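Of the protein chains in this complex, all but one are displayed in their positions.
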């Protein structure tokens, strides 16, 4: 038995601290909804928003099935490792977000008429553990929706650092990201912090997270992949690249469809109001952008290689979906098709650039799918917003202020996530690459992480 | 690099044409929903319908996960080929439907008080690319729901032509089906065209697509399977049939449950109105019909072979679900059980007939599940409709007019889809069977389509 007293003590300390905090329950705002709901027009409209937001939030959590299945593009020997990263994001992500992330991200934010405690334009300061006034049906509605979204960022990063990172290093990094990097940047836009209020255009807008979720996640993943260095066998001595085949391309297809469907709920649910009928346009935009991304990559890979590479096409679909996340509410369907089309080309270029020029190894293409296209999505608002929704005017309407705001959001996202990730990974693993403390031993990498870290292969022989 | 200048030019031409059209944006009806929604009874009722239709539509798209998993009944070497067909249906299907199919199917149709431009009783003429007046929250709500449904037909056909069709031939056929065959017949019933208005009974009714989707898809698939000829090794020289085993029966079970759940959303969502409480009866009917179909086939295969064939039972469930699609809103639960029971027997008979008498090779049984039971579903309305909903009276209430209308719809569906499919496949591939231009080369078929067309196996060896 590998019993470590230190770990137990640490765990007991955390648990004890938690229990201590738990019992500080004050008068809650409205934990049952009796005061919030009434059988009148406003009440029924509110209850419709509740069910809408809940259904969308639940299906957003479901997208983790899709993330986990993307591991089909990895060798079987590391499948369980990757899936465990996703599973940790799915579960530990919720717990950390409940403990502290939600309060940092939305403290001070007003939602459905209920203010989530205190906060400033840099970060929120209330709502931790949903105690006190946060034990309220509206605040907790916001929590459950956002907690499901928050689980993503761990899975995005998992795709970039797959097949070579130690589990404990991943978990350490994970805490930093969920406690600070993600919720603080999220607060600046979704929590109506300083980026939201920028005096260009209407301020930064990011409807469903091209920036908050994907650009941040992709950037952290990129820094992690830089620190870890490429997988053994990925690059030859002459600098050429080897493709490392996956073990189940079908999983990639299934996972992509699961993600695409979840994306519809995610984007449309972002209205946070059943009475906002723009939902239908949002859904159509999302569906079209993802679809054209897939079709474009399918066609382009056929032109370039003579084979229709359906695995790549799946990433093309995801690129289109990431790109449309931010602008989905602000643009017309034709623009959504254009954004997805360009997004998939940007994806292909970014994959080539990162793999062959930067020599950074990103096993699932997460940096290109989520990172690069996350930035593209932020920018696309500034270009294609047609002014019909939320007062957001892009370049096609003759306004340039919004584009300026969106570009600032890009620069800030890159600097914030990149800079902090640099610090975090330096703290965890040191600067050295292949001899990094974050990286598993050579024999572990060769034999597969699954057996060594999880004690079993994903597909145990009978 | 297999670079073909012709293809690039063609693609640029299409793209250029698209962009040209895109910028012809006129005054849109109500792209934000501000004019459509108001905080009154009508407005809230409408917004409830919006969220209901969106949730159902999204889950209908999700059914493609189920379709793709049915490939478990195919050999592993062609899994990726089949899944790619489904993936193309899921993505390219949406794009073509947006480009032209939706306009053909619903031009002139009035939805939630908003008319989708112009159309006549033969076909619609408005709504293409959701431009102009079609940039409206209600029209786009109809679009996103119908686009998700439209993706089915490609996957249905994929089951019948699996393991031997060239990808480019599939895509060519696909364009014909999505631009013309499917939306025009759809317009005749769902777009309130001439079949809808037939002077027998209340006119043709097809609540959730036994005819529009499944009978059409099954018929096109059947014609395709006839043209392609059977897979190598399917028939012996003495005319006896070989069963070609799949590679993952579990996928079939999972895929069937995914489809069954999606079917509940599909059928119940067909009310297109949250205030239509018949939804609960529709859902119960769908659930019961699919369930009895599965149970019946499980029992019958046990009687006939001594084994409980759960793969067949899955097709039995799908047969029951196809059969109840059209009548789900018009019949009582006991009738739904009967329809599903008979549907599963019809499926078994149809499979035997097609495989052993017609000698047509239908790898996934799509012609029997979707085709034969699609027609049975259309007919079942004429028999079992109990007059409680939509004024539809079947034979059990003593009326025969509705049955006449439904039979006409069957004949028309078979003639329309069969005739046009005959022309399309003749154009694409010539009449010859095994030497058809639509069919992959012998060695490709022998070694599996995946490696040859997609450059990788679905399950690459490590």
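Structural remarks
We call the chains A and B, going by the order they appear; numbering starts again at 1 in every chain.
Note that in this section a residue touches a chain if its C-beta (ideal position, glycine included) is under 8 Å from a C-beta of that chain, and two chains touch if they have at least 3 such contacts.
Just so we're clear, the structure is a prediction, and the values are computed from it rather than from any experiment.
Of the options B:265, B:347, B:375 or B:414, the residue whose C-beta touches the omitted chain is B:265. For the chain left out of this panel, the touching residue among B:281, B:319, B:346 or B:364 is B:281. Remark: the residues of chain A touching the chain excluded from display are 1-4, 7-8, 11, 15, 18-19, 22, 25, 28, 31-33, 36-37, 39-41, 43-44, 46-48, 50-51, 54-55, 57-59, 61-62, 64-65, 68-69, 71, 79-80, 83-84, 86-88, 90-95, 98, 129-131, 135, 137-138, 140-141, 143-144, 147-148, 167, 453-460, 462. Although one chain is not shown, part of chain B still touches it, namely residues 41-42, 44-45, 48, 51-52, 55, 59, 75-77, 245-250, 253-254, 256-258, 260-261, 264-265, 268, 274-281, 283-284, 287-288, 290-292, 294-295, 298-299, 303-311, 313-314, 317, 332-335, 337-338, 388-389.
Please note the rule applied: only the chains that are shown with their structure count from here on.
Superposing the C-alpha atoms of chain A onto those of chain B requires a rotation of 120 degrees, given to the nearest 5. If you average the CA atoms of chain A and of chain B, the two centres end up 33 Å from each other.
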